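First up is the structure itself, then whatever we jot down about it.
Here the complex is missing one protein chain, while the rest keep their positions.
After this line comes subunit A, so read on.
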Amino acid sequence: MHEAAIVESALELILAKAEEHHLTKIKRITAKVGELSGALPDAMQFVFQNASQGTIAEGSDFIIEQVEATASCGSCDITFPIRFYHPVCPSCGGLDNQVLTGYELYIDTMEGD
């Protein structure tokens, strides 16, 4: 389960950021996780609840916002959602499309005292 490694990295990042801003308690964290990022939100949530115990992030709301996967077709000049990982242009059927979103895996915001 690579979500464990991902969440441990996230937690490291969050705690460092909290220290930088002199927070003593973290209350809320939002993460953006793309559909194509290879990380499952449920698994991340589960790991976070365990890994944050004993840290100032324990008990905080860990909010995972999933980002839809989209791509654009250069020939048709349109943007479309990617279904089942196949970036097929719905208009021309072309395969060579630019993936725009879906690979996000980052901490967006955090709140605390």
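Operating definition for what follows: a contact is a pair of C-beta atoms (placed from the backbone, for glycine too) under 8 Å apart; a residue touches a chain by one contact, two chains touch by 3 or more; residues count from 1.
We take it that contacts and distances are computed from a predicted model.
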| item | value |
| --- | --- |
| Absent chain [UniProt protein name; select from "TldD/PmbA family protein", "Cytochrome c domain-containing protein", "Hydantoin utilization protein A" or "Ferredoxin-like protein"] | "Hydantoin utilization protein A" |
| Chain not shown, touching residues in subunit A | 1-2, 5-6, 9-10, 12-14, 17, 21, 23, 27, 31, 36-39, 84-86, 88, 95-96, 105-113 |
